[in-house]
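Of the protein chains in this complex, one is absent; all others appear in place.
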Amino acid sequence: MNVRVLLFAHLKEIAGESEISLELDAEATGATLLKKLTELYPAADAQKGYLRLSMDGEYLSEDGTIVPDSEIAVFPPVSGG
Amino acid sequence: MNVRVLLFAHLKEIAGESEISLELDAEATGATLLKKLTELYPAADAQKGYLRLSMDGEYLSEDGTIVPDSEIAVFPPVSGG
Amino acid sequence: MFEITEKTIDPNELVAKVDSARAGAISTFIGVTRNFTGDFHVDYLFYEAYHEMAIKMMKRIGEQTLEKFPIEKIAISHRIGRVNIGEASVVIAVSASHRAEAIEACHYAIDTLKELVPIWKKEFMVDGDQKWIANDPKWN
Partner (left out) sequence: MFEITEKTIDPNELVAKVDSARAGAISTFIGVTRNFTGDFHVDYLFYEAYHEMAIKMMKRIGEQTLEKFPIEKIAISHRIGRVNIGEASVVIAVSASHRAEAIEACHYAIDTLKELVPIWKKEFMVDGDQKWIANDPKWN
């Protein structure tokens, strides 16, 4: 499946884009998506556990299954406030 | 000794004055002063422990000795805020 | 800044007073005149202060709060006279590098103010009743 992925903060700068699309197997998990992303952008491969995922505006764990046609976002730990 | 006593809140209303003077024995304590005050204004004789005392802007316990020429105040429990 | 005023208190003014280059966090507490106390309908409140001692106690609370908590600055303003429903009777602002300290120090300051500062509140009810209040519920 083809997944739309929003990027934020330093990830957006590394990719030079705020949105990319990734081709993933059906039933792919968050971990698969992160692996694919860091292959594409080696500079995004920070320490393990650094990147956060969300699906349709809810946090998604690395074990979580990517649902087709959902809005995925990848970003670093938040720093609002 | 003659002591100047400031009154606040309901005490001021009971006395109809914001300041009175009381004649006390030398070495009189806060308790003596309160006793004298409530004799003068029976309506001020609320439950025991209700009235607060201060001397020169510091809280004074009923055991505390009244110092001549100090500014004494008597008032109910505070309700600022 | 430690003041007793007969005018409306502007919380933003106290925030400005405690602002500092090292302050990443500002916590404020605003005491507001309530419309209801239990089942009674309050029309307005009237605050009276033992001015000199109240200012002295407010300054001392400021010093103690600065000693107890790693904060930058603190400001306290208490209103006296008639205070209408919805208006601020007291505002405290505390600045600190970090949020927990600012919040805890502000909490400490308002608790201590309610215990120590010689100011009294009288409630004027819509039905014409009026009553002096004590912060210690034992006396109400």
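Worth a mention:
Labels for the chains are A, B and C, by order of writing; each one numbers its residues from 1.
Assume contacts are C-beta pairs under 8 Å (C-beta built on N, C-alpha and C of every residue); 3 or more make two chains touch, one makes a residue touch a chain.
In this text, all values refer to a predicted model and were calculated from it rather than measured experimentally.
The chain that is not displayed touches the following shown chains in the complete assembly: A, C.
Summary of contacts with the chain left out: across C:4, C:75 or C:103, the touching residue is C:103. Think of the hidden chain as still there; on chain A it touches residues 6, 8-10, 12, 46-47, 50, 52, 54, 57-59, 73, 75-81.
Listed for chain C, the residues touching the missing chain in the whole complex are 10-12, 15, 19, 21-36, 85-86, 95, 97, 99-100, 102-103, 106-107, 110-111.
Methods note: only the chains that are shown with their structure count from here on.
Shown for chain C are the residues that touch two or more other chains, of which there are none.
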